[in-house]
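A single protein chain has been removed from this complex, and every other one stays in its place.
Then we have chain A:
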Amino acid sequence: MSEKAAPRPTPDTQPFFDAAARGELSLPKCRDCGELFFYPRSWCPRCSSADLEWTPCSGRARLHSYLINTRPAPGFEDETPYSIAVVELEEGPRMMTNIVGVPQTPEHLVLDMELEVVFDKHGEVAVPKFMPAGGAR
């Protein structure tokens, strides 16, 4: 079986993936205007400040929207169909992810359900995914 695509971090995103390797979801926060943002950039997208601070997030999120893919990408052969989702972190920013630890059906994937982050290794890189809060169903 082929392997799942792995991100290749760049200097501006490396701390995000370093934190993920420690089991932590961390996002840049602007010290000037307070904006917490995703995806990671070296300047604040709201005020252009370079004075940023990597800030640990709670890992709690809600299911904002998703679709269920039926045609496997490389490495997803054994888990197709699978969800590709947008989750909204408790702190506000949204990100794409997979919802794991739950049957991949509309009945089990309910919008606004509460989620918590888990990390999955793609090659050498830890990638954040989300499962229903309180553990697998």
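Just so we're on the same page, a contact is a pair of C-beta atoms (placed from the backbone, for glycine too) under 8 Å apart; a residue touches a chain by one contact, two chains touch by 3 or more; residues count from 1.
Following the convention adopted for this analysis, contacts and distances are computed from a predicted model.
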When you check the chain that is not on display against UniProt, which of "Citrate lyase subunit beta", "Sn-glycerol-3-phosphate ABC transporter ATP-binding protein UgpC", "Thiolase domain-containing protein" or "Glycine betaine/proline transport system permease protein" does it turn out to be? "Thiolase domain-containing protein"
Determine which one of A:C33, A:A50 or A:L67 touches the chain that has been left out. A:L67
For chain A, which residues reach the chain that was dropped from this view? 4-10, 13, 39, 64-73, 75-76, 81-82, 84-86, 94-98, 106, 111, 122, 125, 127
